[in-house]
Each structure stands twice: as structure tokens, then as C-alpha cells.
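Since the structure comes first, as C-alpha cells, the remarks are kept for the end.
Missing here is one protein chain; the remaining ones are kept as they sit in the complex.
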Amino acid sequence: MPRKLLSFLLMICAAGLALQARAGDSILPYIPEAQARFSATQGCMRPTEDMRKNHMKYLLHKRDLTMHEGIRTTLFSLKQCIDCHVSSAPDAPRFPSEKHFCNSCHTYAAVDIDCFECHADRPLKDAQGNFVISGNETQPATAAANAAREDTGDMRALATEDDAHE
Amino acid sequence: MKAIDFKEIDGGLPFYLLVGAIGVFILAGLGAAYYMEHNGHWVTGMNNQIVWGTPHVFAVFLIVAASGALNVASIGSVFGKAMYKPLARLSGLLAITLLVGGLAVLVLDLGHPDRLIVAMTYYNFKSIFAWNIMLYTGFMGIVAVYLWMMMERKMNPYTKIAGFGAFIWRLVLTTGTGSIFGFIVARQAYDAAIMAPMFVIMSFSFGLAIFILVLMGLYSWSGRPLGDAILIRLKNLLGVFIAAVFYFVVVYHLTNLYGTENHGVERFLLLDGGVYTELFWIVQIGLGSVLPLILLYGPAGKSRLWIGISCLLVIIGGLAQMYVIIIGGQAYPMEMFPGKEVIESSFYDGMVGYYSPSLPEFVLGIGGVALALAATVVGTRVLRFLPVSLADDMIEPYQSGADA
Partner (left out) sequence: MSEDTGIDVYRRRFLGNTAKAAAGLAVVTPAVFLHEVGQARPADQPVTSQVRWGMLIDSGKCADGCDDCVTACKTENGWTGHNRPLSDPQWIRKVKLRDKETGYTQTLPMLCQHCEYPPCVDVCPTGASFKRADGIVLVDKHICIGCRYCMMACPYKARSFVHEDIHDQKPYAPRGKGTVESCTFCVQRVDSNRTPACVEACTAHNHGAMVFGDMNDPDSEISRQLEQYSSRQIRGDLQLNTGVRYRGI
């Protein structure tokens, strides 16, 4: 009796898993492609594996610098992440959807984030495609991208600090 | 001299039904909290003018009463009055459960109740609120230790020192609670040093009223004998505390009335504040102070029914007092431009703040009360808090002011 019950339960689980898989699906999350690359050789400000592992640490550290010291450079800035990784098209997925860049991994890992209760979940662009950096001021997308690439000021400082922690 | 015997109350179906009935209110309170948190506070009556509403009235009342409920145990352990010693365990239990109920309401009303961990790890030590967080949690720990000293025979010699520690801690705690309002310079109804000791005295009164009601209720429920001797002693003490609260209220208002700058807020609270004036005179003073004093010290004071009614009146008067302090104090506009009146403002400057209690707030507050009651009932079922008998013949050897 117990063995029959066990095999019956296993069958239900297998059927469930099979039903979950849809055409073209893998078991890993679908991560949307970013809008821009950091450089030819590197996708993001730090190598992908480093970002996957440490992005929360970088974000938390940078948020304190921004909040309390007024440092608004692009390195590890949440706004900059969104500017690169999320599309501002009107039909692009918004945060609650698991196709939003941050949520794609976070729903997979079942880690709730509440950043977007306050933060905008997609970049703000005007009709010409420039980033809006204040109520009436814009910055062309290329200028923003160049600023991100040339941002070496605190990158060095943060880099040495991280090395010290390791 | 018979030793006082403690025993858990009976379980069985009546017990589960009672806890279930109270539990319905707890569930309703949780539902109200979810509704408020999910939709945002716009569904409540609280707004940018009246930021603390009915939940805070209940929460602060429960927290103040919690500290006062420990009074009975303190009188036994710290002041050595033998007759209060059998009541000490229930007093400690009630202190913890009332505090838990009040804190639950306070936390669930926060804009971000999910950030409770943040509140317990990030501290700004200039804020009396931060100190209160530590005072409240510490109080629960200290009372737990105090109860352990009382309930573990080996530890009985240390009861007195634990009781002393708990007594000092709760005076600091209630001072801290009163200072939440006393430290606010912005509003005329607050910003007074008297708020702290007034809250201490209020805690004595509300805590004892609740204690007497719970005592009578539990003994009636469990069918155990509760003699008149102990009730008479407690009700006389309650009368003293009611009179003391009345004294502090008089001093608070007289002081405010003396300074011309405070005439506005006093006129508002005492004369033309509408619901706040009615609550102050009719409920807080009339029903909550004068009537109970007459009932308790008059011929009706020998009747259990009237003692119970008096306690209930004190509680209702206490809630009204909290409402007038917390909400009335916020409703009166801040004096930003002395000598000028505000004739236009999109943010209600210079105008009396509008507040109307909403159902979710009220249900959340009641949920906190229910949580405290349920925890008390469950506590007396699980551990030996309640003496088997408090009949006069059990109490008599402890009477006549005999110090232990």
C-alpha cells in the first residue's frame, strides 16, 4: 500500500512539472536583454557574475552614499540600472510582471523586493528619446551612456573598499 | 495560615469556545490591518492633519494600562502589602498581554509594518520613540523574569528585587510614553512636562480598572470564589487613582489657562471644540472620573455589579481622555502666525483638523484588545497564574495591613 501511494504521488509530481513546461521554456528565468551595453567586452559596470552575486551589496552601499552624501554618480546607481536594463516603451513589462528585468530573477529566486514601491521601475524619456533628468531638463541617451562609461571617480574608491572587505 | 494555591483554569469546550469567540475579533483586526496596509491609509480617517487616529488611541491606552496593571504586583513585592501578593502573578501576566495587544495595534498601523526589523535595528537615540521601543521590549523581558521569580519556588527569595526592577522600569516606560507628547514643541496641547507624570497616574487608574474587571471576569468564568475583602481593597485603591488623575487633569488645564498664548487651545478643548469638548466633559470627567468616584465610595461600592460598572466607566473615560489628548491635540491648528488668521490655504493651515474615525481603524483597535484578552485567558489555562481561591477566609490572614 505505501509503495503504491508513493509511486502515485511521484506520478502526480511528474505530471505537474510536465504541465509547467511550455513550448520553448527552460527551467531558468527569462531575463530580458538590456537596452545598452557598458562596453564591447563587458555588459554591465562589473562582470555579470560579480553583479549577479553582489548587486544588492553595491546598491545598498551606493544608496547610503547618495542619500546621505549627495553622491549621484552613475556607478551602482539604481536609476542607472533601470536606464540601461529596462525599456521605456509604453508596452514594456512593468515591475509586477516577471518579465521586468529585476523581477525576472527575483521571482525565480523568490526574494521579494520593495524598491519599486518608491523608485520608478522604468526610465523616463521624452518624445525624442532623451532621458529626463528633472522637470524640464533632458539628457541625450548617448551623453548618459558616455557618463556611465567614464565614471571612474568613485569606481576606484569603491573598488578598493570592496577589496578591503574581502 | 493556609498557603495560597495556584492552578490553571479548566480547558475543554467552554475554554475553546471563549478563545474562539475572542479570536474572531483578532482575525477581524488582522483583516483590517491588511486592508489598511494594502490600499494605503487613504481608506482610514487619518490624514495629513490628523496623523494619529483611533488605532493610536487604543494602542496608547493599552500600553499605558499595561504598565499600570503591574501596580498590583508592585504593591505586593515592593511595598510589602501581603494581601496583594496572591494577585501578583495575574498582574504580571496582564501587564505583558496588554502591552502585546497595544504594540500589535501600533505596529500594524505603521505605513511599513514590514519594516519592524528596521525599527529594531536602526536607532536614533535622541528620539523618545526609539527609547520606547527598547523600554517596551525590555519590560516584557523584565516582567517575564519577575513572574519566573514568583512562580519558581527556588527563586522566590529574589521576587522582591525583580519586583523592584520591574517597578522602576515601568515608571520609566510610562514616563517615556507620556513624553512622546510632552516632548513635542510644535503643538500647544503638548509641549508640557506634566504629560509624563500624568501618564504615569493614568496608568495606575486604567491598569487597575482593567485588572479588577479581568479578575472578576476570570473568577466568574472559572467558578472560583472571589471574596469581598479583596475587591473592597482594590476598589478603594482605584478611587484614589481616579482622584489623582483628576488632579493632574486640573493642573494641566489650569496651567494652560494661565498663559494667554494657550487660551486658543484651551478654549477649543473646553468650550467650542465640538466632539472633543463633549468627550472631555461628558465622558472623561463625568462618566470617567466623577461618576465612578461617587459609585465606588458611596453605598453602591459594596455591590460587585457597581464596582464592575465603575471599572468599565473608568476605561471608557480613559479612552475618551486618550482621544482628546491624541486627536484633539492634533486637531487644534498650530500657531504659525500669531496675530494673523489664515484665510486661504490648500493644506488646511489655521483650520481645525478634520477627523472621523473609520471602521478599519476601530476594528484594528478592538483587535488589539481582543489579542490582550485572548493571551490572558490562554495564559491562565497554560500556567498557574490564578489562585484557586481568593475567598475571604483565604485572604483574612493577609489582611489588617499585615506586611509580609
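As written, the chain order gives the labels A and B, with residue 1 at the start of each chain.
We adopt the following convention: a contact is a pair of C-beta atoms (placed from the backbone, for glycine too) under 8 Å apart; a residue touches a chain by one contact, two chains touch by 3 or more.
Here the structure is a predicted model, which is why all the values come from computation and not from measurement.
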Among the chains presented, those that the missing one touches: A, B
Touching the absent chain when the full complex is considered, from A:Ser7, A:Thr41 or A:Asn136: A:Asn136
Residues of subunit B in contact with the chain not shown: 37, 39-42, 46-49, 51-52, 110-113, 115-116, 118-119, 122-124, 126-130, 132-133, 180, 183-187, 330, 334, 336-337, 339-349, 354
Contacts of subunit A with the absent chain, listed as residue ranges: 63, 65, 67-73, 79, 82-83, 117-120, 123-124, 132-137, 151, 153-154, 157
